[in-house]
Each structure stands twice: as C-alpha cells, then as structure tokens.
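Here's the structure, in structure tokens; my notes come after.
Of the protein chains in this complex, one is absent; all others appear in place.
Let's look at chain A:
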Amino acid sequence: MRRALPIFVVLAGLLVAIAVVNPYFLEPTAFLAFVKRAAPLVILAAGQYFVIVSGEFDLSVGSLVTAEVVIAARLIDGSAEATWPVLALMIAFGLIVGLVNGAVTTLLRVPSFITTLGMLLILSGAVFLWTGGSPRGALSEQFRQLGRGSLGPVPWSVLILVAVAAAAVWATRARFGHTLVAAGDNDRAAALSGVRVARVRTVAFMISGLSAAVAAILLGGFAGVSAQVGKGLEFQAITAVVLGGVVLGGGRGSVAAAMAGAFTLEALFTLLNLYGISGALEPAVQGVIIIAAVALGAVRFPRARAAAAS
C-alpha cells in the first residue's frame, strides 16, 4: 500500500489544481460528470491490472471495445427489445475473447504481447469485414441510457463503476488475487506451491475482456458508434495501470492504485483542457508526465524496499 500512496497524492493534487482554476469542479454535478467521463478508462484499467499483475499484457482491449460497440450497433439496429440479449452477448463475447487470449498465451506459450497483438489485428479486421468497412445500425435508447442516463442525480455509469471497483477490490483480496500476484511475481515458485498458473492467468485475461465489454457498453452510450471509439484505449489503460505504480512484469501493485492511475490520467486531460493545452500539445505533455511519473516510481522503489527490510 505504501507504494500505492504516491498516486493518490498526485491525484489529490491534480483535483485541487483543477478546482483552483474552475471552482465549480468540486460541486456534485460537475464532479459526477468528471467521474462519468472517466468511468470507461477506470474500468479498463481495473481489468488490465489483473493481466499486468499476473505478468502479462493485454493489447487487444482497445480493438475489443470498438468491436463490441460496432457489433452492438449492428445487432440492435435501433430496436428496443434487442437491447438486453445484445448486452448479454457483449459480455459473453468479451469473456470469450479473454478466454482465447488466455488459452493461447498459457497453453500454446505465445508471449501475451504477440497473442493480444494478433487478437487486435483479428478483431479490428473481422469486425469491419463483417460490417463492410464502416459501422452500421444504431444503438437503442435503452442501451444509451447506461452510458448517458442517470438514476436520480447519480449517472448509471458511476454506479456501474462503483460496482466494478468493489468487485475488483474484492477479487484481489480473495484467494484468486493472492495466487494471481504470486504467479506474476514468480510463476515457477507459484506453480511449485500449488497455484494453477495457467488457470489464474486465463481468468485474468477473461476479466480484462469483461472489463472491455463493460467499458464498451458505457462508451457506446456516452460517445456513440464510431470506428474510432476504442482507438488507443489499450495504451491508455496500460499507462494508467503503470501510473498507479503497478510494475510491468507482474507481482506488484494494487488494483485501487491502478484505478487511481486512470482517474489521474483523466484529471490530467481535464486540467490540460482548462489551461487551453488541448489537441496538439496534449499528447506531448502526457508523454513527458508518464515517463516522469514512472521514472520517479522506479527511483523510489529500492529505497522503500530497503526501509522495509531493515
């Protein structure tokens, strides 16, 4: 937890900085709007956390989000009664993609970077092959409610985010979470002490696929149907997780910090917008900050470990 602390400090600092420029930001409506905007990335980061802490990568989530949204639009095609079956289908599709990623990585021993890169190519190719080059159809109003509607004052997406966060924290505290971290830290030692490494890693990929499905449901409602909806999300999710102090290579970090990393990234975008650094320079600032944050984390780490050892 000590390692996770810096990201919460950074997040708090950013939120204060935003509030200084825009005093309305801390009012409930504006703040909930911020959380709502951040929800898809936070959910993706939570899913990506499980894969990264187990020692793998999932590069396929961005194209999976696009695929899910495009598939949903084509199947629903504006009809209300198709909404719920299609939602179930999206969840199942996310889980299946995760299962395939996990099985190929663990059983066929393909590096997950390549497995999920292959999945990225396959998904983005297959979906547009099926729809003939551009998204077709439309989402129903019920479907869009999940992304843009609200229950009383609280947006649905914020409620979904809270549920996802609670489930993610619960999963890391459960036996599964411990075996997953053990597998990521040293898979051989974990295997020798009875962890079914292949199985827990596959489940981690399935969680990531599931999170992509949920994020797609929110984004589809929030941002609408386009071929660009998931573009670059895989890198943003990985960046968020790493910002949260989770180590690429596995075995260290907490899911709460990973989600805080996603909030931080989103807060950073908001702040850059407020200062009028939108569009062109945004990626540059983002790049510098990511490198700096990870570099600071890397420098701090050995000292923290020495302190713990003494």
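Basically, contacts are C-beta pairs under 8 Å (C-beta built on N, C-alpha and C of every residue); 3 or more make two chains touch, one makes a residue touch a chain; residues count from 1.
FYI, contacts and distances are computed from a predicted model.
Per its UniProt entry, the chain excluded from the display bears the name "ABC transporter permease", taken from "Phosphoribosylformylglycinamidine synthase subunit PurQ", "Acyl carrier protein", "ABC transporter permease" or "Calcineurin-like phosphoesterase domain-containing protein".
When the missing chain is restored to the complex, the residue among A:Ala19, A:Leu75, A:Val110 or A:Ala191 that touches it is A:Val110. Taking the complete complex into account, A:Val294 is the one of A:Ala19, A:Val169 or A:Val294 that touches the chain left out. When the omitted chain is restored, the residue from A:Phe31, A:Phe128 or A:Phe176 that touches it is A:Phe128.
The omitted chain makes contact with chain A at the following residues, 57, 104, 108-111, 113-115, 117-122, 124-129, 133, 235, 238-239, 242, 248-249, 279-288, 290-291, 294-295, 298-299.
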